[in-house]
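For this view, one protein chain was removed and the others were kept in their places.
Residue numbering begins at 1 within each chain, and the chains themselves are lettered A, B and C in the order written.
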Amino acid sequence: MIEQVLLAILACVGLSMFGAAAGRTAAGRLIVYGGTVVVSAVVLRTGVLAIAAPVATLTLPIGLPGIGGAFRLDALAAFFLVLIGLGGAGAGLFAMGDARHEQAPQRVLPFYPVFLASMILVVIADDAYVFLFAWELMSLASWALVMTHHQHHGTIEAGYIYLLMAVFSGLVLMLALGLLAGVDGGFSFAAMRVAHPAPWAAGLVFVLALIGAGSKAGLVPVHVWLPLAHPAAPSHVSALMSGVMTKIALYGFIRIVFDLLGVPPWWAALIVLLLGGVSAVLGVLHALLERDLKRLLAYSTVDNIGIIFVGVGLAMAFRADAYLEGAALALTAALFHALNHTAFKSLLFFGAGAVLSGSGERDIEHLGGLIHRMPRTAVAVLVGCMAIAALPPLNGFASEWLIFQAMLLRPELPQWGLKLMIPVDAALLALAAALAAACFVRAFGMTFLGRPRSTAAEQAREPSVFSVAAMMLFAALCFLAGVMPGALIDFAAPAVQAMTGGRLPPQLAASWVTVVPVAASRSSYSGILMAVFIGVSTWLSALAIHRFASHALRRAPFWDCGFPDAGPMIQYSATSFAQPIRRIFGSVMFRARESVDIPQPGDMRAASIVRELHDPIWDGIYAPLARVVSAAADRLNPLQFLTVRRYLVFVFVALVALLLALTLWQ
Amino acid sequence: MHGMEFDVAHMLAGLLVLVSFMMLYQDRLYALLNVLALHAGILALSVAWQAFIQDAPHLYITAAIALGIKAILIPWALRRMVFRMGLHREIETVVGIGLTMLVGMALVALSVEVMLPVTAHADPVTREDLALALSVVLIGMLMMVTRRNAVSQVVGFLSMENGIILAAAGAHGMPLVVEISIAFSILVALIVIGVFLFRIRERFDTVDIGALEPFGGGRE
Amino acid sequence: MTGMAVIGALLVQLVQMVLVLAAAPLFTGLVRKAKARLQRRRGPSLVQPYRDLRRLMGKDVVLADNASWLFRVAPYVIFAATWVAASLVPTFAAGLLFSSTGDLIAIAALLGTARFAQALAALDIGTAFGGIGSSREMMIASLAEPAMIMIVFSVALIVGSTQLSTIAEQMIVLPVGLRVSLALALVALVIVAIAENARIPVDNPATHLELTMVHEAMVLEYSGRHLAMIELATWLKLVVYVSVIVCIFFPFGLVHDGAGPFAYAGGVVAWAAKLAGIGVLLAIFETAIAKMRVFRVPNFLGASLMLGLLGVLLLFVSRGM
Partner (left out) sequence: MITDPISALLAVPLLAAVLLAVLPGYRLSAALNIIASLASLVLALLLLFYRPVANQYVVVDDLNVVFILLNSFVGFTTSVFSAGYIGHELRHARLSLRHLRFYHALFQLMQFGMALALLANNIGLMWVALEFATLTTVVLVGLYRTSEALEAAWKYFILGSVGIALALFGTILVYLAARPVVGEGMDGMVWTVLIAHARDFDPSLLNIAFVFLLLGYGTKVGLVPMHAWLPDAHAEGPTPVSAVLSGLLLNVALYALLRFKILLAANPLAVVPGPLMIGVGLLSLIFAAFMLYRRRDIKRLFAYSSIEHMGIIVFAFGIAGPLGNFAGLLQMTMHSLTKSAIFFSVGHVAQVKGTQRFVGVGGLTVTHPILGWMLVAAVAAIAGLPPFGIFTSEFLIATSSFARAPVLAALLVLGLLVAFGALLLRLNDLAFGEVKGATERMRFSCVPAFVHLSLVLVAGFWLPAPLVGWFHNVAALLG
């Protein structure tokens, strides 16, 4: 089975070569993206088959010289293969339609399959070299894709920060794995599993893994590249980056911390929980204040990554106390939410892409009323928005509900730090969920509802059939995962058990409609019944209305408060929608300031409102770092201008110093 | 190893160090060139003496080279150059002469200190010789880095290299000494020619970067 | 359980769904009446809400030109979501048939679905008021929801469940000493309920002065049968919240499934009594205080969030867990 995966990788390489050759032709485009769809489907199938199957390993004479490359397909890998397969298939399908709008296909096609392949390779890698090789290749390929529209404003900066952070994460992971490998270089994961590092080493490895994987996943405070890079790339690539690549980072974290490292101390869980909660709230707040549709989605990815990491942190906490069922529940919730996020975030990015190529506009202040121009897209995106806003009966709610259930197991924990941290996290998560609802009401409302705010929005067109198909597919996925959570929980069970040692009671076996994570008396949820009830009662009420109420319906202009023919500009804008939130949270967190300028009567100038936001993370960490480096560079640069004699002075001083050192040493 | 031979060799080497110090406190170019000639002369003597006591005839060639090229030819060439190119005659120093001398003392101390632990079965001659040679080398380098104009730097390089030849000659039965000394003479000749051709006057070292503008450093 | 029992349970469930639906307008009528009395007015009759409903059903719908399908579907979704939430709350009998469908969190989320639909519908026409309304509604919700979760937490930690039926059963036999955090939770929940139901001091259900209103601004464009559905859903929501409060904090007289018909009747009476009592209290409260400015609402809700957290932390102290 693992051979299939490797073949899929090879196929991707072939596709990328083909793409480099025939990138400009429409046929080439269709073949490459179609090929990626097929490859993804194969990978998806393999994952589904392999998750319950026994572990398969394979060693090839490539990779680290003299040692060779080890590959392994276990339950966790299989689960993430499913994720990649889903995301890849969807993105490929969407791209088959959407990529016809691409101006520079020859900059996308050669790298897209490599990107996909590298993600697959990360998941099946079984030694440090192959793992990091694939990890950094993933960064490099996605960087090339981010640079596609390099002549657009800001893309180069985005690419720069992205690759720099990516290489940073790679190097940090390199150190972590190096420490795990030990002095005599046991680079294979098999060796690391049996070698138990000293406590200090374990702690260090954990911190490094958190920084390294976190900065690829987009965890605050190492998330800054994400909202820059994801929007800059072509839409289907953004979908893949947000929907899948961040999950690969999650995989890296789980693989190192749960599988290779043994059991990290409880304070590690505390850190993860803290960062997770902060990421969730900060991410969604940023999203809520964002005007650019794709950046909004990118920030909401930071939010969801935070939620996922809260789940992982809970699992670590329970694991540190050997409470395996709890750990299993928490990790299941995290993996489930990761899967869901792949589904709805890809869907939303497809939607954003459809809007972008349909109207040429991604600033929601200039959109509106697209529900009339792009009805199918609107339906799909609406489902996505409801899913990401964690509304029943869709999948977003199911996974967040599981996370809350895991949090309610907290009393079993002895450590006070965790006891106090978890309720706070719960509040943060609830806040994030509510803000996400607000955020996506805003996003959907401003984009699809109301009246068009620009001619671009007026002339928007529905995307091609491929793109619509991709969106509908994922909408259906969101619904299915929402109504049948039990199936997915059972599906993820082998991976969870492999990582935590515990497992949840099988859901479908007990009762195929309801999810009972711990005990029926404790809590239960049935997405399918929920859906049925809502459907039935909607139908009933509609029936009753049509039975008893009048059917008369008049069309008329909306209530304009007595201002005749008010233009679309009087609509509530995205900025004004976010204003209450900005005022409540932003003033503290982003030092948000607004200055309104209303001219005197008779004055002809337009009224204006200026608002400024500061990103505390950027101002607090990255700007100072950049300043330090550039200051050092400036200080050292004069050494370029010295004269021969001064260089000789260096040599002389070095010589004398070394001789001196030698005498002292003897 | 006969005591007297040993003392003579030793005396000559010490003399060389002494002359190096004399170089350090010269502040006139011509005088410096004279001292250089003296330096090379003494080197020639000590090499010749080594040739005698090791009865290694090929060392006489080295001695001859030292005498012919370093003690006569090069000083003469440099003198002409100073005359032709109208370099101004006094040497601009970076740090004061006195301080330079002190540093020189420290360097001698250092080189003795460094060579001290060399165990006895590397015979004493070598050890002492090496200590002195090393101090000559270091002082030569000190000269190069504390003098601002090209000629005196060339002189510094020459004295440094004299130290090396001294060490080489002192090393009993060391092969290739002649070849090396020849190679070195060529090198020095090239440097002198370079100074002459490239018209590298005080520009060899200037205090302000501005003067280097069109040059390598300035490019950046 | 046997088929007979299933039918019985189903019956109870249906009865309670219908009952809640039927009682909702009456409860609102009661509150209005009580308020009027407190303001020395005669006020409308108790059944006025039913009349309003009939009238609205009879009228034709005036739909804005650019209204989309979403605008027309929203009322039904809002109503349905609220009604399903109502069906999950034990009113007079615990251990309902459907209660396994969702717990307290799910109920809150269902009301969230309704809110989501309403906020979107408000934006559909593209007027200033719809925008104001939905923006403020989401702002309030974003603060109310964490508070709600905190309440769920403190309750769930005490009884070890988020299932309302279980909670109700546990609450009756509760050890003394946890009352403090419960009291805090109660206050917090009341605040949340007030905010979520657009009552004074957060919002004024009676006002039509656009700039001060939240809920009314959202439904401004609705008319006829659509408005009827929305109004009904609003009243239903109020009853849901009251029932939740009652079920958690005053679960006395709650009947367990499998009891005899008379017991059920008793349960219904008890529930009605509790409802009436709370309705009067609400009326008094609303008459006593004035509506606050929109930007003082966050502090109001923040207070409830803090109370919730405090309650959770106090649990450690009082139970040492």
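Just so we're on the same page, a contact is a pair of C-beta atoms (placed from the backbone, for glycine too) under 8 Å apart; a residue touches a chain by one contact, two chains touch by 3 or more.
Computed from a prediction, not measured in an experiment: that's the story for all the values here.
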Chains on display which the left-out chain touches in the complete complex: A, B
Full-complex contact with the absent chain, from A:Leu49, A:Leu164, A:Ala322 or A:Ala623: A:Leu164
Contacting the left-out chain in the complete assembly, out of A:Asp74, A:Glu102, A:Glu136 or A:Glu361: A:Glu136
Listed residues A:Tyr33, A:Phe187, A:Tyr251 or A:Phe397, member touching the removed chain: A:Phe187
Chain not shown, touching residues in chain B: 114-115, 117-119, 121-123, 126, 130, 134, 137, 141, 144, 157, 160-161, 163-164, 167-168, 171-176, 179-180, 183, 187, 190-191, 194, 198, 200, 214-217, 219-220
Positions on chain A where the hidden chain makes contact: 61-66, 106-107, 128-129, 132-134, 136-137, 139-140, 144, 147, 150-151, 156, 159-160, 163-164, 167-168, 171-172, 174-175, 177-179, 181-183, 185, 187, 204, 629-630, 632-634, 636-637, 639-640, 642, 644, 647-648, 650-651, 653-655, 658-659, 662, 665-666
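Keep in mind that, in the parts below, only the chains that are shown with their structure count from here on.
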Pairwise touch network: line, ring, star, complete, or other: line
Most extensive contact between chains (C-beta pair count): A-C
Most central chain, Cα average position: A
Intercentroid distance (Cα basis), chain C paired with chain B, Å: 99
Gap in Å, rounded to a whole number, between the CA centres of chain B and chain A: 69
List of chain A residues in touch with chain C within their complex: 368-369, 371-372, 382, 386, 389-392, 397, 401, 404-405, 407-408, 410-411, 419-420, 423-424, 426-431, 433-435, 437-438, 441-442, 444-446, 449-451, 514, 520-526, 529-530, 533-535, 537-538, 541-542, 545, 548-550, 552-561, 568, 570-573, 576-581, 583-584
Interfacial residue positions of chain C with respect to chain A in the complex: 57-66, 68-70, 76-77, 79-81, 83-84, 87, 98, 100-103, 105-106, 109-110, 112-113, 115-116, 119-120, 123-132, 134-136, 138-139, 141-146, 148-150, 152-153, 156-157, 160-163, 166, 210, 220-221, 224-225, 228-229, 294-295, 298, 305, 308-309, 312-313, 316, 321
Residues of chain B that touch chain A when the two form their complex: 94, 107, 110-111, 113-114, 117, 138, 141-142, 144-145, 147-148, 153, 204-206, 209, 212, 217-218, 220
